[in-house]
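Of the protein chains in this complex, one is absent; all others appear in place.
By written order: A, B and C. Residues from 1 in each chain.
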Amino acid sequence: MVAVTIWNEFRHEREEQAAEVAYPDGIHEAIADALTDEYDVQTATLDDPHHGLTADVLEDTDVLLWWGHEAHDEVSDVVADRVHRHVLEGMGFIPLHSSHYAKPFTRLMGTSCSLQYREDGGTERLWVVDPGHPIADGLNEVIELPETEMYGEPFDVPEPDRQVFISWFEGGEVFRSGCCYRRGNGRIFYFRPGHETYPIYNNAAVRRVLRNAVEWASPTEGAPRTFGERS
Amino acid sequence: MVAVTIWNEFRHEREEQAAEVAYPDGIHEAIADALTDEYDVQTATLDDPHHGLTADVLEDTDVLLWWGHEAHDEVSDVVADRVHRHVLEGMGFIPLHSSHYAKPFTRLMGTSCSLQYREDGGTERLWVVDPGHPIADGLNEVIELPETEMYGEPFDVPEPDRQVFISWFEGGEVFRSGCCYRRGNGRIFYFRPGHETYPIYNNAAVRRVLRNAVEWASPTEGAPRTFGERS
Amino acid sequence: MVAVTIWNEFRHEREEQAAEVAYPDGIHEAIADALTDEYDVQTATLDDPHHGLTADVLEDTDVLLWWGHEAHDEVSDVVADRVHRHVLEGMGFIPLHSSHYAKPFTRLMGTSCSLQYREDGGTERLWVVDPGHPIADGLNEVIELPETEMYGEPFDVPEPDRQVFISWFEGGEVFRSGCCYRRGNGRIFYFRPGHETYPIYNNAAVRRVLRNAVEWASPTEGAPRTFGERS
Partner (left out) sequence: MVAVTIWNEFRHEREEQAAEVAYPDGIHEAIADALTDEYDVQTATLDDPHHGLTADVLEDTDVLLWWGHEAHDEVSDVVADRVHRHVLEGMGFIPLHSSHYAKPFTRLMGTSCSLQYREDGGTERLWVVDPGHPIADGLNEVIELPETEMYGEPFDVPEPDRQVFISWFEGGEVFRSGCCYRRGNGRIFYFRPGHETYPIYNNAAVRRVLRNAVEWASPTEGAPRTFGERS
């Protein structure tokens, strides 16, 4: 059974009423609820010792989901480096929404990961542009989310290996909302939807995407990665 | 000076009043007008002998622009093969709008090149998603076109080498509107805007894109392409 | 259980003694032997009616392996088109060795698929350059084949989505020997090793690659691919 760790900053939900209403047990628990029937799920948060991401936890993690927003800088470099290294060694990594600025993601991308945004509560439509991709399994041609924060291009990331979703926003913008990457042995899927006060992780199609992404990002056996001097 | 050939089906403009109004001299002449100051431009049309694309013409062409719509099937296989071969040998190729179904393009892509469409005259906004690309030189962050035919995803093409534009449509769809490919030695840029009755090739930003694309698609010297038995 | 069809030209083995010695039952049976424990395998050959690739056979095929060499032109356009269409709709496709010139492969690639070659029986070493790829599962860092036909660059194919193997040849050349592509919904893996008189498909590591590639190329459920006019 694939071992999943869901990491959440878990600040908004304890500090802002709207966030607490949307996610009374925290975003991590809403995501856990979407994954727990199929995967072996544990959670970790910023304020846990070592942010809950000790060497042992990561050693036992096949796929790590990540939600952060206001406290990216409080993630220690030690933990960010550890996550980074585990991804290169094969751990799947799924940064969500505002985690485009999470330390492990920007280190893996090597770019600023900047974008445009507007908190206007408008409609988002995520179009499947790669209908043969396993992350699109079982979806319709479009996912409609009635109330979202807008993210707009340019999105300063490397050209994705595969683009699964492109978002349309009511206010007139577009965004590359589902981006697949490989770095080292690790599979990375950036997925845009999610917000601390709009309960997007309760949406059935979004939850299906999360399950598909975990499946896709799980490590495979591979061949040896031997580096250094060769005799 | 880069030698440009603009190929146009040139049927709508002689058969439909709205198209004649939009492009009284044909779409090819409107495009020629955008390019003629900087490039050595000639035109060719479907009803010319050999569709105007003889071996000599292609031999002297650095970059070929292509507009077709209702008569893709009337392009002879001989000419389609000739264009295909010249692209692999280094000629730039810029299929426009409904030319996603043009024979040379589908042969180069190897896919169906199908898409969704709706002729509703709605607004299109082309977002620059790769602001460092030479095809984006001198543009603003978005090109707005007030009246267009919608093209929607999925667009059945290979994952582009680089995505320069993504379109937003008023009716709720998105489309990968500017796609760069290399096939053999040839550079290919599919550019979505254009329609027989909306005078889109008179738009200043669209004309800038066409000029940039010609510059980008021009052949470079390269190294030998030697195939076959090796001693 | 994944349904595999192995297509073989099956001429060399009936016409040349060296080929008959290497593959007494035909190349297709040697490949079938590598796959039959894990997959539901059937075979088809050029001289079967409709080359053994009727609409029904392809409808029931998840992954098609293909070996052709001297008779590419005898494959009918009807069958080549049918294979092409099935790949775009999701069937996996694994062209082997000299099948770089097979009609379905060149149609899918859109390039000449030309290369250099020399039949010198020298050593080939296939290096795993993407050790995290599922096609590399369970391999060592290099596969050594003692007697092979050399294939050399340039190989006129589109830039692969992922490069799994690069070959080193004793005579001084290199070749991109394992290339992954997606076209439409279909996964394509070109794999270089194989020859009619060197019994390469009996090599254990090569057989492991074939099994891995079938697994990787199997279709996934995906999302709808709807094309055409949109209301």
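Convention: a contact is a pair of C-beta atoms (placed from the backbone, for glycine too) under 8 Å apart; a residue touches a chain by one contact, two chains touch by 3 or more.
All of these numbers come straight from a predicted model, not from anything done at the bench.
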Among A:95, A:184 or A:219, which one is in touch with the chain left out? A:184
From the list A:46, A:109 or A:164, which touches the chain that is not on show? A:109
Chain not shown: contacting residue from B:148, B:185 or B:203: B:185
Touch criterion as defined above, residue of A:62, A:173 or A:196 at the omitted chain: A:173
For subunit A, which positions touch the chain that isn't shown here? 84, 88, 107-112, 114-118, 150, 152, 154, 156, 158-159, 161, 173, 181-184, 225-231
Need a quick check: the contact residues on subunit B for the chain that isn't drawn. 90, 128, 131-134, 136-141, 161-162, 182, 184-186, 219-226
Subunit C residues touching the omitted chain (full complex): 125, 127-131, 141, 152-155, 159, 161-163, 166-169, 172-174, 176
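Heads up, the rule we're going with is that only the chains that are shown with their structure count from here on.
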Suppose subunit A were not there; which sets of chains would still be joined by touching? one piece
Averaging C-alpha coordinates per chain, one finds the centres of subunit B and subunit C separated by a number of Å equal to 33
When centres are defined as mean Cα positions, the distance from subunit A to subunit C in whole Å is 35
Of all residues in subunit C, the ones touching two or more other chains: 161, 182, 184, 225-226
